[in-house]
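Okay, handing you the structure first.
Missing here is one protein chain; the remaining ones are kept as they sit in the complex.
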Amino acid sequence: MPTTAIVSGLVLGGTYALIAMGLTLQYGISRIMNLAYGETIIFFAFAAFLLYSAFGINPIAGLVLLLPLAFAFGYLVYGVMMQPLVRRSARSGNLEVDSILATFGLLFVIQGVMLVFFGSNYTSYNYLNVGVNVLGATIAANRLLAFGLAVLIGGVLYLALTRTRWGTTIRAVAVAPQSAPLVGIDVNRTARFAFALGTMLAASGGVMISMYQTFTVSMGVIFTMKALVVVIMGGLGNLLGALVAGLLLGLVETFVATYIDPGLTLAATYLIFLSVLLWRPAGLFGKATR
Amino acid sequence: MVRALLAVIFFAGALAALAWLPTQFGAYGVGLLLGMTGYVTLASAWALFSGPTRYVSLATVAFFGIGAYTVAVLSETLPYPLILLVAAAVGLCVALVVGLATLRLAGVYFVIFTFGLAELIRQLVTWYEVNITGTLGRYIFLPISGEQIYWQLLALAAVTIGLGWWIGRSRIGLALKVIGDDEVVAAHVGINIARVKLALFAVSATIITLVGAIQAPRWTYVEPSIVFNPTISFLTLIMALLGGANRLWGPLLGAVPLFLLFEWLSANFPNHYSIILGLLFIAIVFVMPQGVLAMVERGWSRVGQRGRKAEPAGTEAAQ
Partner (left out) sequence: MGMYSRRTIMCALGVAVAMTGAWAPGAAAEERSSVKIGYAISKSGANAGGAGITTIPNYQLWVKEVNEAGGLELPDGSRLPIEVVEYDDRSSSEEVVRAIERLATQDEVDFILAPWGTGFNLAAAPIFDRFGYPQLAISSVTDRAPEFAKRWPRSFWLHGGGSDYAQALVDILAKAADQGTINKQVAMISVAEGFGIDLVNAARPAFEAAGFEIVYDRTYPPGTTDFTPMINEAAATDADSFIAFSYPPDTFALTQQARVANYNPKVLYLGVGTQFPSYAAANGENAEGIMGLGGTDVSNPKVMEYRKRHEEVIGAGPDYWGSVVTYSVLQMLQEAIKRVGLDRGAVTEELSTGTFETVVGEIKLQDNQLRDMWWAGQWQDGHFVALAPADRPGASEPRLPKQPWKPAN
């Protein structure tokens, strides 16, 4: 029984980690607190659904089509909306509040557009919904895929960030955006790239989720908040932290549901989250700023 | 001295006029005033703590919901004024516990912590109701009219803004401003940061709890998903930030136009509400970077009117 709980907990956590990593990139490196993050996820869930139901393109192939689109979308949003705010904040230092307000507006726009196009109905389809035996536990193949993708993305990005020159640049911007230009780093370009990358991760999360979760256009905020909780728990801007925190939350939920009471899963999530913050105010892997 | 006296007289007169308004309007007008005053109070109370300390709290709905739920639980056992007292006391206790716990957090960690807190309370209330009392969803059959709710909220709003004014002039206000600008400096000049923050958080949370308690009789039926709706936290925050959270009249000037805007949009564009609202929001951020009040002030001084009004001058550009 414990192995079943561990395996299904890890797989559930994989989904959380997947949606959180994009947000941690966007906040940690681009300094944008993106409240419209969940709407992006939902948008790409609908896109995957549309490709599958209208054109018969399976979500895996859909992913290949949608990811570049997501990158372009993120690139555009940052360029048009965020860049002026970032520039302005060099004087006023108000980027956090400004980005909250602006992305709050963006949230409504994306949601409103989706309402017009997709309506408010629950949407659901099945893809790869077959059981796979992992160490004696039966796991849905689509969830396993999401878990695999999370670990893969987490691993690749972690290696890229720590082992490549490009990664060093990004980390430099994350740690000291003021000083980075001194060593010849184009902060703006790096931030824009990171934001677009984050959008791409959101899209991959959306496509994965669409395979096994029912969604409506109003659900974005649920994902934003779940992602935020994971990001904060792991430490802002820390990819590995997001991965670990996501998996941890999945484990906690599954264990509470199995051994204590399914009614307390979400309470336990927030309890764990709050305790982690009280124990380490900057998250599991975060460094205290003060 | 004369100016202060005039201000007080003006304030009292305006209050009396506002209290008289419902007699002129039908139920919808009262509903509108009521909703507006509710958000003015929420935003002002929110700004009491979050304005000077720059701690962005998303726990508004936690206290709002606690207030509403207390009324729902006690509506048939206690007389109404006593219920409000109990609600305030519950809110205060929760705020003190939470305040003590959150003092170590800063920045966005605090933001999400408070959000998590609101969700945790909602989950616990749900779990308690389901497993201990065996019901979910409570009924409030109190004979309280819309006008009465409005008057209570109006009084609470006046108290809140009055409190803000008093804090702004007192030693605490000064201490707060230092904390907001730089906590390290504040600590060095001997300010007990923890105590000041805690006191303010508790006051702000108690007022928010009361708003929830006062408004609850209007809905007849209460369940966690209704009273712990996170939208309330977001709207409060947006209104206060938009008006300018570190100014006395800022939250009011953010809440009133925004509330009317929401109302106007939802009355005229029920199908494209979100899109228009979102675009407006983005536009506002770009056009009015410092909040409505700062902009109005700047507009005034440009037109050549006399300078600032009698209010604590906020730190405008610095963060």
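First chain written, first letter: the chains are A and B, and each begins at residue 1.
FYI, a residue touches a chain if its C-beta (ideal position, glycine included) is under 8 Å from a C-beta of that chain, and two chains touch if they have at least 3 such contacts.
Quantities reported herein were computed from a predicted structural model and do not represent experimental measurements.
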Problem set entry | Sole residue of A:Phe147, A:Tyr212 or A:Phe285 that reaches the chain not shown, by the stated touch rule | A:Tyr212
Problem set entry | Residue touching the undisplayed chain, where the options are A:Asn34, A:Asn94, A:Gln111 or A:Thr169 | A:Gln111
Exercise. Please identify, in ascending order, the residues of chain A that touch the omitted chain?
Worked result: 4-5, 8, 12, 111-112, 115, 119-126, 128-131, 138-140, 212-218, 222, 253-254, 257-258, 261-263, 265-267
Problem set entry | Positions on chain B where the hidden chain makes contact | 24-29, 31-32, 35, 38, 123, 126-127, 129-131, 134-137, 139, 141, 215, 218-223, 225-226, 229, 231, 257, 260-261, 263-264, 266-267, 270-271, 273-274, 287-288, 295-296, 298-299, 302-303
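Rule of thumb we're sticking to: only the chains that are shown with their structure count from here on.
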Seminar exercise, completed: Between the Cα centroids of chain A and chain B the separation in whole angstrom comes to 31
Problem set entry | Contact set on chain A toward chain B in their complex | 27, 33, 81, 84-85, 88, 91-94, 96-98, 100-102, 104-113, 115-116, 221, 225, 228-229, 232, 236, 261, 263-264, 266-267, 270-271, 273-274, 277-278, 281-283, 289-290
Problem set entry | Residues on chain B engaged by chain A in the complex (per definition of touch) | 56, 101, 104-109, 112-113, 115-117, 119-120, 123-124, 126-127, 130-131, 183-184, 230, 234, 237-238, 241-242, 271-286, 289-290, 317-319
